[in-house]
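== subunit A ==
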Amino acid sequence: MINVLTILFCLTLIYLAVTTRLSAYVLILVVQGALVAGVHTLAFFSDFSWSHLIVAAAVLLVRTLLIPTYIVKIIRQLDMGHGDRTRRYHPGFLVQMAGVVIGAFLISHQLSRFTPVNVIPFGAAVAGIAAGGLLIVRRRLLLAHVVGFLIIENGLFLLGIGVQAQMPWTIELAGLLDLFVLVFLVGIAINQLKSHFPEGESAELTGLQE
Partner candidate 1 sequence: MIALFIIGLALHGLNLILPALLRDSRRLNIACNLLNAGALLCGLIFSLSALLAYQRVEYRFAVPSTGSVVIGFDGLSLFFLLTFQLLSLAASLYAIGYLPHYIERGLSVRGHLWFFTLLIVSLQLVAVVQNALVFLVVWEFMALGAYFSIVFERTKEQVRRGGFWYLVATHACVLLLYVCFLVLHEVTGSWNFDDFARHAAYEPKTLALVLLTGFAGFGIKAGFMPFHVWLPNAHPAAPAHVSGLLSAINIKAGIYGIARLMMILPAQEAAYGWGLLAVSLISAVLGVWYALAQHDIKKLLAYHSVENIGIIGLGLSVAWLGRCYALPELVVLGFAGALLHTLNHAIFKGLLFFGAGNVYLHAHGGNIEKMGGFARVIPLTAVGFLVGAISICGLPPFNGFVSEFIIYKSFFRAADLLHGYAPLLLLFAAVGLAFMGGLAVACFTKLYGIVFLGQNRAGVAARRQGEPGSSSIVLLGLASLCAIIGIFPDTSLRLVGPALGELTGADQTAAEWVSPIGQLQIVFLLFLALTVVIYGVKVWLQGRTVVRLAETWGCGYTAVTPRMQYTASGFAAELVQLGRPMLDFAVQWTPLQSVLPVARAFHSHCHDRMENGWLLLNRGIGRLLGALRWIQSGDIRHYVLYVFAAVGFYLLCALVW
Partner candidate 2 sequence: MVKLSSDPLSWLMCALFFAAAPLLTGIINKVKARLSGRFGPTVWQPYYELLRLARKETVYSTSAGFISRVAPVLVWCTIAFAALLLPLGRPAAVSFPGDIILFAYLLALGRFFQILAALDVASSFEGMGASREARFAVFAEPIFFFTIGSLAIVTRRYSLDTVFAEISWRDPLFFVFVSVGVLSLFFLVSAECSRMPVDDPNTHLELTMIHEVMILDASGFDLALYQHAASLKLLLYSTLAALMLNPFGVFGPAVGALVYLATLLGLAAALAAIETLMARFRLLLVPQFLLFGTAIGILNILIFTFSRQS
């Protein structure tokens, strides 16, 4: 069952490469949040303990509800609306994203021969991190960078599960709190940016160079 959810996670990554609309990004974030929460509960279903349940619920709550609504609030507040429609659709991005996902799974397959690591979640995690990075590098919109960062965080969370590292629940919560504070700060920064940089493209942000 975990494998099915992780495969879905990879599908959302592929879809990421296709769309440029901000609302689509938010949708992807919500779906991924739910998937990750699901994978988390299923992974530790065997040794059931209250702590895992609390963590899963917190993950579900933060990743699917709090952060996406906050991002929607930012979008509506800065009325970016349609995102960087100006960019024509590039097939190259899709090819790169596919390559990354396939590469990730190949690496995790190789690695699984040396050390006990379950292939699919580990592959999905590495794909998630790489995809987030690719999104940041390819897109000019600052909000796209934030979304890319959040996808990397999801990939990171999946990695935790893929590696079966039973982190004590306090650290999980601390990580989540940390994530939330980061998004909150980034939100403040973006609306500050709005006052200084009209379109919020990263192009303007090249003042500090040699």
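Keep in mind that, in the parts below, a contact is a pair of C-beta atoms (placed from the backbone, for glycine too) under 8 Å apart; a residue touches a chain by one contact, two chains touch by 3 or more; residues count from 1.
With respect to how the candidates were assembled, all candidates are chains of the complex that A comes from, given by their letters.
Keep in mind the model is a prediction, meaning the values are calculated, not measured.
Checked against 1 or 2, the single candidate touching subunit A in this complex is 1.
Chain contact summary for the complex, subunit A toward candidate 1: residues 130, 133, 136-137, 140, 145, 202-203, 205-210.
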